[in-house]
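Structure, as structure tokens:
For this view, one protein chain was removed and the others were kept in their places.
Take a look at subunit A:
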């Protein structure tokens, strides 16, 4: 096995809005080539109190982008005098991804809650597009979930329905995708958690 291969998070990541907030979900497998380097990694990182990020693709690239954005969001929060909006966080992520598209290989999902728009999910795939969506999926395991979400997704779910949907979806992808595995981690952000 090539233990010097770059760490990649094969991954399954999901972001879903519900009536009152968002649920983010991810698997926990980080692989170097085909070897499982970390079977309990945490791919959902905190950007601010109210915004979280799901990371996929190159582990190094996604970590560095999230570190930079967390730093700038912190400054922004101080200057603004109130919590940053999810839209600003997502756009910062997008600007990094787009302006460094030659060098970065990371697909990201930004999710959080703010008082202006409530629960929001933004997808920022490879290349740096920003997509404002009610739900989005990413990572190598997501290929197996498009049909599932076509059937199972509905508008205005409760928190518990959304959480169950995310856990079920990540589990299904883990079963089929060799690059996803370990445990299912979820983060739920709503006005009540802040």
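Just so we're on the same page, contacts are C-beta pairs under 8 Å (C-beta built on N, C-alpha and C of every residue); 3 or more make two chains touch, one makes a residue touch a chain; residues count from 1.
By our rule, contacts and distances are computed from a predicted model.
Enquirer: Going by UniProt, what is the name of the one chain that was not included in the view, given "Regulator of MON1-CCZ1", "N-alpha-acetyltransferase 35, NatC auxiliary subunit", "Dynein axonemal intermediate chain 1" or "Proteasome subunit beta type-3-A"?
Expert: "Proteasome subunit beta type-3-A"
Enquirer: Looking at A:29, A:43, A:87 or A:185, which makes contact with the chain not pictured?
Expert: Within the whole complex, the residue contacting the unshown chain is A:29.
Enquirer: Based on the whole complex, identify which of A:92, A:121 or A:174 touches the chain you can't see.
Expert: A:174
Enquirer: When the complex is taken as a whole, what residues of subunit A touch the one chain not shown?
Expert: 1, 10, 27, 29, 31, 34-36, 39, 140, 174-182
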